[in-house]
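Heads up, the thing below is written out as structure tokens.
The other protein chains are all here in position, but one chain of the complex has been omitted.
Right after this comes subunit A.
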């Protein structure tokens, strides 16, 4: 806890020097996110060129006045004491229920993204810039393919991520390798804070991500064109816009990562074969799991009220998989207790499940578009 406080103090001193407003949000806040974090918003109409110029002019004027008055911009800051010990425990429980480090890193990535999205929406930001360098994106590209997120590559590693509708995520640093950035920071004495992550000081083969990173870094040492080749390849990736995507039906998007659902394939696919073999081998385990989930409301005191105790039961473990894409499904399947997921995910999943049940019931009365 003290390390956290010292890092926060260091970060704060760096931020106040820049003069921009800053937000320090603890990861525990993930447990108080609303379900809107999972729903893509509608974007405003594209502004024309003239209004961009006006906006820039206005900004430079305001900046000058700000500098003259030397006003510190309104700094809003969530203090670390705001997150309760219960939320910290819930977070620890969530991460300890994931067995592999790969899944933990994926989960961390996803939770961070939702949190950033939520803070951006709360403060009406239309764009978010992430600081991923070329090298980091190259590693991310390869490790995403390895964990099964190949379908979302264009959004995860491209310059512009349009999945979330109203908030656009851009990556301006993707042209610079980490070596260049290191040199720059060193020469221009950019203050930085190093915070140990999940995979710091871990064995190289502890997770898919660290293995990929080690591979790329070692290859880069002998063949300096590795990272830039991977980067050029990723530049050519684009998401295809099928008519289905443009209808903005949230049912066709993954619950967790908001990319197109790729796990709904026809019965003759290889993916379906793996599903069937998994179901056959787990049939006995599933009956035991359903019994234990019924008892969860009574025994488990950290259940969020309103989720377990409502008439909508939590979806059984296998049903959550129908709303997520392949790689998120792998991560969810890796969890021992699905109930340790934050409540906003569980409520959204329950809502989608009831919606799909309703749709099944009225299926014969619905008119399809091609009728």
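Operating definition for what follows: a residue touches a chain if its C-beta (ideal position, glycine included) is under 8 Å from a C-beta of that chain, and two chains touch if they have at least 3 such contacts; residues count from 1.
The rule is simple: contacts and distances are computed from a predicted model.
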Self-check item: Options "Ubiquitin-related modifier 1", "Clavaminate synthase-like protein", "Calcium homeostasis modulator 1" or "Nucleolar protein 7": UniProt name of the undisplayed chain
Solution: "Ubiquitin-related modifier 1"
Quiz prompt | Contacting the left-out chain in the complete assembly, out of A:39, A:89, A:129 or A:273 | solution = A:129
Exercise. Quick one: say which of A:115, A:147 or A:332 touches the chain that got left out.
Key: A:115
Practice problem: For the chain that got dropped from the picture, name the residues of subunit A it touches. | Solution: 11, 15, 18, 20-25, 55-56, 58-59, 62-63, 66, 73, 112, 115-116, 119-120, 123-131, 133, 135-136, 139, 178-179, 181-183, 185-187, 192-197, 199-202, 210, 213, 217-218, 220-221
